[in-house]
Every structure is written in C-alpha cells, then in structure tokens.
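Accompanying notes for the structure given below.
Left out: one protein chain. Kept in place: all the others.
Labels run A and B following the written order; every chain starts at residue 1.
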Amino acid sequence: MAVFVDLNITNCKDVKKLQNMIEMAAHLGYSTVAINHVFEFESKKMEIGKPISTKELFSTLPTVQGKSIPIKILTRLTIIASDPSHCNVLRSTSPSTRLYDIVAVFPKTEKLFHAACTSIDVDLICINVTEKAPFFFRRPPINAAIQRGIFFELVYTPAIKDSTLRRYTISNALSLMQVCKGKNIIISSGAERALEMRGPYDIATLGLLFGLTEGVAKAAVSTNCRSAVLHGETRKTAFGVVYTVKKTCLEEEEAEPVCKKAKKS
Amino acid sequence: MLRGLEACPRHLLVCEKSSFLHEKSRHSALVQSHYYNCSVSLLLPECASLPEHIKRTVDNFGRYYLVRNLPLHEFVKEDFINTFVKKGAFYALTYRTRIDQDNSAALLPTGKLILSVDKDTYEELGLQGKPSLYSGKNPLRYIIKIDLTEEGLAPGGKKFQRLNWAFTEKKPLKCDFLLAWDNTGAPSILSYFCKYTVKECNFKITSRISRDLPCPVLKSGDLHGKPEESCSSEELFDWLGAVSNSIDCDNDSSNFISAFCCPHPNTMVERAHLCTINGFVTPENIQRLLDQLREYFAEPKLTQWVSLIVHGFADSPVSWKECEHGFFKGGENLYSVVVFNNQDYWLQMAVGTHDGCPP
C-alpha cells in the first residue's frame, strides 16, 4: 500500500521523448519513476558517465493524475554484465555509481547471477525476458538475494511488442516464481515510448499471469519498489554491504515500540 | 500456479425490502450513515420533466467547499470543535488522495476524525491506531480514530495536547479537503477558514431522457422475482447500471457486438428521466430527496416505482458508519433505493473487495 512506481523508463537522447514518457507515467497514476541508464561494456576500461539531470527536464513537473502532487523522478544505472570484470565498478565504492538513486545489474551468465545475488552491491537484478533463460534459477542464490533485500525485476514492454518475447517473458517469470515464491519481485515497464506504458492496476493484473497472487502483484508495482528505492538510499549513504541489510530489518522492528508508546499515552 | 487467472475480486450485494410505513424501517439510518457521496441520481420512468417539488429540493442543495493545504491540527482546535463539530453535521474528506496509496482523512458528522495513513506516517505521528484490515500480514497501512467530542479530549488536557503536538510538530499533515456543513444558521466555512484558499463549489446537475426503453416489471413484495411474473432485485440493479451508462439493452442473443438484454419480464416505457447531481453530497440532502420521492406518488403516476441511486467516494476511509473502506481494483460503495407507489421500498447496497458487509 504505497504509491505506484515505475523503476524503468529507458533513457534516451531525445529529451522530448523522455518528457513524453514521464508525462504519460504521471497520467497513468505513477507517483515515482526512474530513468534507466544502461551501460554495456565494450572495452574493459569504460567509464560510467553521470546521470541525466532530472531538474533540467521540466520547468514544472507533471502532476500525478488524480492527485495534487508532482511526479518524482529518480535516476537508475543498469550494468549489463557478461564478464566478472564488469562488476568491478559495483564492488568498489566507485563515485560514479553513487550518483544514481538505484543500481541494477543484468547478469548474462549463471556465475554472474550467483555473484549478483550473493555479493555484489546492487538494488535490483534484471531477469532476462527476451530469450529463453540461459541458466536455471537455483534456490540458494535467490534466497540469499531475498535475504539481502535485493529485488528481481521483470519488464513488460517486450511482451507488448512481440508474441515470441511474450512467451519468454511469461515462461521465465513462471520459472523464477517457482523458486522465489513471489517474494521480492518488481515489475516495471522498460518503456522506450510513451504508448508502451501501462497503468499500475493493469500491471498488477498482468502479475497474475506471471504467477503472482493478487496482493503480491500489486506490491510489485508499489511497496516492493519503495523498498528497492530505500535500499538504494541506504547503499548510497552506507559504505558496506552488510549495513544495508541491517537497516531494512531495523525499520521493520521499530514499528513495535512506537505502537506501545502510543498506547501508554 | 495460475489459479488467480479465473478468480474474480470479491464483492457483496445486499438487498432489502421494507416499507416506509414500518416503525422500525431502517431507510433513514442507512442513508444517514453513508457519509460521503460523490453523486446522486434520480431515475423516473414515464416522466418528461422533474416535478417542481423535486426540482426545488435539488436547487436547495446549497454548496460545498474545497480547502487547499489544510493542516489537520485545524480540526483539533477548541474553537473549531465548538463552532462546527458540536453544532451540527460537519463533513470533511480529503480530496484527490488515493486510499490505496496516500494518507487520507475524514471527519464524520458524529465528530470522529478517521485517518488512514501509511506505515511511515503512522510511526511519525505516534498516535494509537490499528492496522488496516486489508493490508496483510505486514501492515503498511494504519487506521487512527479520534473522537473529537469525547470528554477526555477537553482542551488543555493531556490527550488534547498530545494530539496537537502530533499534528503540529511531530508530523504536520496537510491535505486538500472537501467540506460540507449542514447548518445554515451557523458561521460559514468561508469566513472560518479565511486563512486558507477556499473554493466554493456548486453541484453539477445533468438531466437525460431516454426514449422507448424496456423497463423491468417489479413486485414490491417479491425481492427474488418469479419467472414470467417479476424481476429480482439483483436483475434490477444490473439494469439500473445499463440505464445510467446509456447502454442499449434491446439485443438478440445472436448479436455479435452485444447480447446484453433487459431482464424479463419487462414493459416498454416511452421515456425515462435520469437526473444526476455531482459533487460532495451530504446524507441530509439525500434524505430530503428521498422524502420528496415518496411524495411523488401523492398524485397518480404512470409508473409504479422510481429509483434513487447514490455513489460513494472510492477513496473514502469509511463506507457505512465507521466500516473500513479500501480500494483494490475498484472502490465500489454505492446504493440504490427503489420507491414504490404503495410506500414500499427496496434497498440495494453494493461494496467491492476492501469493504465490510453493509449494515
């Protein structure tokens, strides 16, 4: 029960297009979006650039439909990792990654998937939806990722574009769900054009097709995204991996004493 | 896996029949306890233009107000409680907040202030509340109820101070509010809230006449209906939806586009008048309208029944009384009263997934 979030709006050089997508997100009822900067390594020594300046995109931010508040825009970095060296930028306390609100990794091999789940400091792990999953989802790494408060991301726009991709999306989502039991899933658009985006209630229903239950499917576009953003905030402020996990646990426990305090009054 | 594909969201429909003449008739209580209404419609079969007495009632609905950025602590002021809460029915509901995403609040005419807040806000406020019934095992939404008329809440008292402290210092919550006040003799909302941006709003009234439409045959004594004799309450509710949405219900089963039909048995009526009033409608106004509808049959009419349809706010924290209301795929809470010419009536109350059973 939190506001609706789309954590994956593809960054593009065409500012008008980007503005259109953000306006559409606001129109559809999303309160927060993240502009996704994708980095694919061509050479081993590639520098990660700065994120787009969200302040310069709009003079006045679009208002979320049916509300009186403006949309919130975050930045996100996604590293496509096909070689262990690609993750080096994420292991070190690299200043360039700390400029982003959310950091995601798209592991191409099983080894890297394992590493992403167990040791790399990220907020999101992208699940491949455009081809048959190149490796099996195994329980130990996935449980480790859930423990560490990392979320798995499914994008839905490929499923809109093409019926083959639709089959891959659904079948990969279903095999992931068999292992993670619907925990720590977020669904985002990955949109490149405004017309590819869908409303939050539509996506919550689409989640049922991916094997999620009703409540969990709604969480995949709201509560879980909020947790992922919080995870990103703690990653930015804390310097280690362990601390981030502790912080999220602490927050859960804090609820108790406050209630008790309130009762005494 | 994929069991969810065939499931449909839970919903309830409660149908009642009774007579206005019964001493214990609950119609008033049910109308009065459905506090927040965004539209009310009258459906009058065989009626060309609204009778004068009904038109006058609609014109006398008065006004309602939209206040911008009103801090919640304004409701916990001694002056406010004495001027409004204790002097009549005061209604307040957050405007443009979504109950499944945002913090919402409502001030009931009973003097209860109800907040529906997310976990973060709840913890910051530090007031006593209960987890929302619809937020699962790890509650992310809490409901706080504060009785402003309670004796323990005397100004200057500990509880009063704590509330003020929570709303002014701990978590200064501000929202846009819809306000309505059913006491014309008292000071006006405009002058009391002059520190804030207040907009006076008028009700939007629209009328539409549908011609030559099939209309279900009803027997006031038979809610369930009988084949070939009369239609059931459920069938009527569906048909009311069709008329309200201007849906053609004269189709064959072989029609490719739609096979939607009026329930059987039905009669053709020459015309039906549908008058809709949109805005922040108080139960008092609806009650007056209902009383006028009963008067409608003082003179003989072609039709045997007329109907009053009321839509609640999808994002209100309550539906009837203090029953918690939420939004899942929709936030249905609506009712309709069918007034028969012999002072019998049918009442149909419908709610969606995140709502309790209507009283």
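Assorted remarks:
One rule holds in what follows: a residue touches a chain if its C-beta (ideal position, glycine included) is under 8 Å from a C-beta of that chain, and two chains touch if they have at least 3 such contacts.
The rule is simple: contacts and distances are computed from a predicted model.
The subunit not displayed here is recorded in UniProt as "Ribonuclease P 14kDa subunit", chosen from "Osteopetrosis-associated transmembrane protein 1", "Ribonuclease P 14kDa subunit", "Putative tRNA (cytidine(32)/guanosine(34)-2'-O)-methyltransferase" or "Alpha-1,3-glucosyltransferase".
The missing chain, though absent from the display, is touched by one residue of B:S132, B:S244 or B:T282; that residue is B:S244.
Although one chain is not displayed, its contacts with chain B can still be listed: residues 4-19, 21-22, 24-25, 38-39, 41, 66, 95, 98, 199, 201, 217, 219-221, 223-224, 233-234, 237-238, 240-242, 244-248, 256-260, 266-270, 278-279, 302-304, 309, 311-315, 329-332, 334, 336, 341-344, 350, 352, 357.
Residues of chain A that touch the chain left out of view are 28, 66, 156, 159-161, 163, 166, 193-199, 201-203, 205-206, 208-209.
FYI, only the chains that are shown with their structure count from here on.
Against chain B, the residues of chain A that register as touching in their complex are 1-4, 31, 66-68, 174, 177-178, 201, 204-205, 208-209, 211-215, 218, 222-223, 252, 254-255, 258-259, 261-263, 265. Taken together, the chain B residues at the contact with chain A in this complex read 1-2, 4-5, 7, 9, 96-98, 100-102, 118-119, 122-123, 126-129, 132, 135-136, 138, 140-141, 158-159, 162, 176, 328-329.
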